[in-house]
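Only one protein chain is missing from this complex, and each of the others stays in its spot.
This part shows subunit A:
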Amino acid sequence: MKCQRCEKPATFHITDLVDGEPKELHLCEQCAHTFLSPEEEESNEVIPAMAGLIAQAAVGETAEDLARLDERVCPFCGISFLEFRKQGRLGCPHDYAHFTRELEPLLVNIHGETHHVGKSPRHSVQDAEQQTQLIRLRREMKQAVAEENYERASELRDEIKSIEGARAS
């Protein structure tokens, strides 16, 4: 793929948010650097949030690495890393665990930190595994209903209830 701004091969694949709309840019290294370090007079513009971050995370990765990474898919919500890069939005809470290696440099880039220190929900919180299990069970239940397998659906509903019940106690 060629760079959108010159004739060189595009090695940076950047997702920019323009008016809240994700827009994909394919740039060579030089154009990407120009894009990511705006001129002094442009610096009062809103920083293109996801752009800087994702390109930064990709720095040092070869196009092959990036392509391989792009194909990784969350087993729960089915989002691929490429989809995330394109739209700048994750598909489910589990993505934070599934793409943790890729997201960590991004979080450092955005926030300068990787640990939450603020408020937490007052009632007992499920662990990440239970949260993703809930998403999976709910999805299976819907599937069972669609297939008119009501017995299975009711079993799944009980399972969901027991996890949700554990939260309240």
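Here is the rule we go by: contacts are C-beta pairs under 8 Å (C-beta built on N, C-alpha and C of every residue); 3 or more make two chains touch, one makes a residue touch a chain; residues count from 1.
Operating definition for what follows: contacts and distances are computed from a predicted model.
**Student:** For the complex's missing chain, which UniProt name, "Tryptophan synthase alpha chain", "Protein-arginine kinase", "NADH-quinone oxidoreductase subunit NuoF" or "Ferredoxin-NADP reductase"?
**Tutor:** "Protein-arginine kinase"
**Student:** In the full complex, which of A:L82, A:L106 or A:A144 touches the chain missing from this view?
**Tutor:** From the options A:L82, A:L106 or A:A144, the contact with the absent chain belongs to A:L106.
**Student:** Residues on subunit A that touch the omitted chain in the whole complex?
**Tutor:** 17-20, 41, 43-44, 46-47, 49-50, 53, 76-79, 83, 87-93, 96-97, 103, 106-107, 110-123, 125-126, 128, 131, 134-135, 138, 142, 160, 164, 167
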